[in-house]
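Quick one: structure below, then a few questions.
Complex shown without one protein chain; remaining protein chains in place.
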Amino acid sequence: MMAAAYGLLPLAALLTAVATAAIVFALGDARRRQRTFWNLFGAGTKLALVLLMAHGVLQGHTLEVAWPALPGATLRLVADPLALLFAVLSSLLWLITTVYAIAYLEGSGQRARFFGFFSLCVAATFGVALAGNPFTFFCFYELLTLATYPLVVHRGHSAALAAGRTYLGYTLGGGAALLAGTAALYVAVGEQPFTPGGMPAVAEWADRAPVAATAVLALLLGGVAVKAALFPLQGWLPAAMVAPAPVSALLHAVAVVKAGAFGVVRIIEDTYGYALAAELHVTPVLSALAAVTIVYGSVRALAQAELKRRLAFSTVSQVSFITLGVAAGSQLALIGGLAHLVHQGLMKITLFFCAGNYAETLGEHRIDALNGAGRRMPVTSAAFTVAALGMMGAPPLAGFISKWYLGIGALAQGQGWVIGVLVASTLLNAAYFLPILRRLWLLPATRDWPARAGRAEAHRGLLDPVLLTATAVLLAGLLAATPLSPLGWAARIVEQGYPGL
Amino acid sequence: MAAGGALSLPLAFLLPLLTALVVFLLGARRAPWLPGIGALATVAAVADAVRHVAAHGPQAYHLGGWMPPLGVELYADGLAALMLAMTAAVGLAVTAYAGPYLHDGHHHQEAERFWPLWLVQWAALNGTFLAADLFNLYIMLELVTLTAVPLVAITGDRASLGAAMRYLLLALLASLAYLLGVALLYGGTGTLHLRQVGELVGAGGPAAVAAALITAGLLLKGAIFPLHTWLVPAHSNAPAPASAVLSALVVQAGVYLVLRLWLWTFPALLSPAVGWLLGGLGAASVLYGSLQALRQSRLKPVIAYSTVAQLGYPLLLLPLAAVPAAAAQAWQGAAYYIVAHGLAKAGAFLAAGNIRYSLGHDRLAGLRGIAPELSVSVLALGLAFVSLMGLPPTAGFLAKWQLLSGALGGGQWPWAAVIVLGGLLAAGYGLRVLAMALAAAPSDEPVRRPPQRLPRRMVAVPLLLALAVYLLGVSAVPALRLLEQGAPEALG
Amino acid sequence: MIDRAFDLLLIGGMLGLAVQVVASRALFRSVVLFIALGLLMAVVWARLAAPDLALAEAAIGAGLTGALLLAAYRALQPAGEAGDAEPAALPRRWALVAAVLSGALVAAIGWAVLGLEPPAASAGREALARLGESGVKSPITAVLLSFRAVDTLAEVVVLFAAFLGARVVAEPLGRAGPGPRPDPAGGEPVLMPLLLRVTVPMGVLVAGYLLWSGGHQPGGAFQAGAVLAALGVLLRLTGRLQPVAETSPAERLALVGGIVLFSAIGLAGAGMASAVLAYPEGWAYTLILLIETGLTLAIALPLTLLFSGSAGLRWRGR
Partner (left out) sequence: MTQAGLYTLAASALAGIGVYGLIVRRHLLRRILALNLLGNAVFLLLVALARRHPGYVDPVPHAMVLTGIVVAVSATALALVLARRYYAETGLRHLPEDEG
């Protein structure tokens, strides 16, 4: 009885998000209070359900729900530890971002549309996380593309529409590759669940037809690489910066790029298996691309004058650490990569929230206009500082932890060059974050910002989320050694799932 | 002398017909509830037919108790049952929608004329899906044509009259080509029954000529490239409920018959070369229709060109049917495509009808900053387009997946490439429309004319149709299980 | 020998007329020649042992279609305009394409029919063998109203649909149909009333005879309906029947009554006989005659109205 109830949890959590979207759409623009209630209620319920799922997994329950969509293709949601890593992250940040977005979009138009698609996005992200086979993964991956598009073009001006076109051009192109790859995989080996260490049927197939297997792997990785913003497919991400700050926060920290990176993990580790992917000479290419992306993103970030664009290029760079962790092929590196999935999410969402606060409270988008903003908005700026230092990899913050594991993991595998990439990245990160911190704290204000409604800081709805996520960045680093920290959970995933690495 | 199958088969034809006659007799104004009753009765008959097919396998009803070749048989297998059900869903939706659309004070004359025509058309469509007799099919096709043409012309403006004229001339040519082929087949086999002809006809020269004539006629009715020229003006100038039935049902009946006849009557002639020719035309439709849809500046032509594109997919079954590894999945994919397209396209045209009804135009550029009153219709349009793009979680996606898996499984790369590319192009034209609908109004916009208020039912119907596509996107298994009833032996 | 010569003459005449219909410069000539072709076809049908078709062709194919064509020709030919003012002809290469295409069609069909062996068994042979079960003696009536009754039902619906469609695109009463309507009270040839006084009852009588005789010899609802329609055309042309914009309840009943009756009897077959569109034992002849009576009206009235170009007709004596 209890076990059956647990089994339905994944579906319940998914439907919570979908139902929230439906209710928000149905309420329309006018009913603000009801919408706020349902948004928070939905996000809170979903988080609770996901935490319950985590509890269930710790108890050893199987959390699975599946139904046949087609003869030979099942829609299957499974809560394995890896899925929960991503699901907890996205549910938690959904709740926080919802709070932030309600405050941020105060008074702007089309809020029902915004929050409706926002909820759908989270439903799709959740589906990506819990997808138990490639078919299900593809379905939610594409749904995510569709649900995010209205958010990217939310403001509706020409620049937003152009960015939306770029966004879709990339993501739907990637989706087509993923579709072809997934269908080809199904044709070759039939339906197989994601299996830690790789699907045995795929290994047999690769023995028979190594060329086809490599081509399909390339298609699959090409498909997810778009969302993971892997060089040279990263072009959509900076363009998508036209979206409102909560969208940037959600897109860049949680939903889209992480779905891509998560896809890389699922394909390399749970579909082909690392050993096979390495045998097919795909992982070296992948690590090389990740390294290039890390450096390229950082270098481009240096040159950006606008805060959100600099953060966007920083995302391009940082997300590839996850890919790098997967491609390096050692347990420690994978732990680092998976921990970074969460860490980068927390840090980057903090940074985007802060950027939103500056834009909303001061009206400033450019970095060179932020001189002295630290004294004006100390809380926001402190949070920004914590997250930026974390990004650089300063101990004991979250970013340091993941980079450390990546580094020693790569060393253990004899890939010393990864250390070089990490060092270069840290130096570049410092080069583009430290000047911002200097402006915030050390330079005198060049402008006289009028106080809005008697407040100097951003108002509560914008401030509390930032404080929360910044604290999380701190705690994820400080408490990394505990079993339920992101690192601890990542270690658990790797030790249980990938003992063979 | 016994009828055989379920009584609901002839009822699916007779009920909408009788409703049409009574509506004409009493006048639509005096009995506005009558079309709704008739529609519900028809849906009930179709539901019963579907139930029979699902439970007891294919149903053959011998009208008058005469067995073929003497009598006319109505035959419902899984494919026909799916078509009937899809038509019933679209038919019910259109009937519900047309009520408020026509009875708003401007369209009284149109209402009097619309109802009998549409109900006769529904009867004829059901007849087309059920008839297992080549000559009876000819009459049903003519009946569909002669009801479709006035629906195109119903607004009576220059554009729609020209479109109707072109449509009528080409459709009559198509019917005669078809009948010419039927004459040859009867001359060679002495029967008009679909499967009996299939057993007797062989693969000789006369059979090939007959098949070519019949196929040409049906491709013209199904608006397959390069015989599609009539479709876009006709479908984009008709009023919304008419556009919906024309695109979702009427042209699809042509494509349905192409599949029906090639798989049941001419399987012996379906050589790889013929398969490639027909599949090639389908592929050309997919690509040409999508590219044209990208270039339109009005909403309804975009949707109409999308019809041309979508009609091409089911034809991809014909080259795949002969490849054993591809046939079964391609068959399921093609059939599901017709269903998915029918529902999504009806939803899209009705939603577009709301936009036009409310704004008085459907120029894409004029959709910027669309009023909140239309947001449900825009949502319905968007939801329907997602299925046309073949993206999850829609029925269109499941159909595409099956077709694509079939093509890949049979090692038929070119068709797989067409399917993927067609999906991308559809995304292109679909999102071009949606981008406009999501766009903010230009700041220099003059004061907007307040949109005409939409009756609630007109708002709800397209949304429900679109949502049906998602319901079918959750699982295709029930529909595909139905489809297995009497699946063609010619596959594989 | 004589037979063969006669056939060749007929075919030659037919094809010659067809070529003229297409090729003639004057549209009016084409229309008239087409009507002549229709009459020739009636002879061909008689020659090919199809007297039912000969009757129908003469009345409908040549007669009614001809009347419709002539009326349309006049409507498309504005007063005072000389010649046909036809749109410019297509470029030569199109004619070439058309020639190749139609040539290929002729070759393909010709080749196909020459290779076509008559099948040993056929639906027609079975129809003849089981004629007794149908309740009527004329094989064609048996096929039309018993074996393949649904075809006939659908086909009358086609006519009804054409009427509905024509209403959708109808022109104003003043311009529709055969054009300006004469007032029977005004000047008309002296003999006209006399002629009508003979023709109308005769026509009705003939129609009735054709209807009744359909059970055992050439004739039936189609031919009877066609004769009545021809009568309607005559009365409309002479102004006895005046076009009106509304369909009267009686006309509505006549338009669909036959179809409703046919469908109702057909449906009753599911309970009273073996199947839908089957007749109860021993009732076949009576019911078929009843249905044919209804159908005669359902054929005659829409045809007359299509010619008249109006929704309804009203009697207007002298």
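Think of it as A, B and C in the order they're written, each chain with its own count starting at 1.
Note that in this section contacts are C-beta pairs under 8 Å (C-beta built on N, C-alpha and C of every residue); 3 or more make two chains touch, one makes a residue touch a chain.
Note that the structure is a prediction, hence the values are computed from the model and not measured.
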Where the missing chain makes contact, among the chains that are shown: B, C
Of B:Met67, B:Leu161, B:Leu277 or B:Leu364, the one touching the omitted chain in the full complex: B:Leu161
Contact residue for the chain not shown (choose from B:Tyr61, B:Tyr186, B:Phe349 or B:Tyr429): B:Tyr186
Residue numbers in subunit B that touch the chain omitted from display: 135, 139, 142, 145-146, 149-150, 153, 156-158, 161-162, 164-166, 168-169, 172-173, 175-176, 179-180, 183-184, 186-187, 192
For subunit C, residues in touch with the removed chain: 3-4, 7-8, 11, 14-15, 18-19, 21-22, 27, 30-31, 34, 37-38, 41, 44-45, 48-50, 52-53, 56-57, 60-61, 64-65, 68-69, 71-73, 75-76, 84-87, 89-91, 94-95, 97-99, 101-103, 105-106, 109-110, 113-114, 116, 118, 122-125, 127-128, 139-140, 142-144, 148, 151-152, 155-156, 158-159, 161-162, 165-166, 169-171, 175-176, 222, 299, 302-303, 306-307, 309
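We take it that only the chains that are shown with their structure count from here on.
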Pair with more cross-chain C-beta pairs in contact, given B-C and A-B: B-C
Chain centre separation in whole Å, for subunit C relative to subunit A (CA means): 73
Subunit B and subunit C: spacing of chain centres that average the CA atoms, whole Å: 31
Centroid spacing, where centroids are CA-atom means, of subunit A and subunit B in whole angstrom: 42
Residue numbers on subunit A that touch subunit B, as the complex places them: 25, 28-29, 67-73, 75, 110, 112-113, 135, 138-140, 142-143, 145-146, 149-150, 153-157, 161, 164-165, 168, 172-173, 175-176, 179-180, 183-184, 186-187
Interface residues, subunit B side, partner subunit A - complex: 329, 332, 368-369, 372, 375, 379, 386, 391-393, 397-398, 401-402, 404-405, 408-409, 416, 420, 423-424, 427, 431, 434-435, 438-440, 474-477, 480
Interfacial residue positions of subunit B with respect to subunit C in the complex: 1-4, 7, 10, 14, 17-18, 21-22, 24-25, 61-66, 68-72, 113, 116-117, 120, 123-124, 127, 135-136, 139-140, 142-143, 146-147, 149-150, 153-154, 156, 161, 164, 180, 184, 186-192, 200, 204-206, 209-210, 212
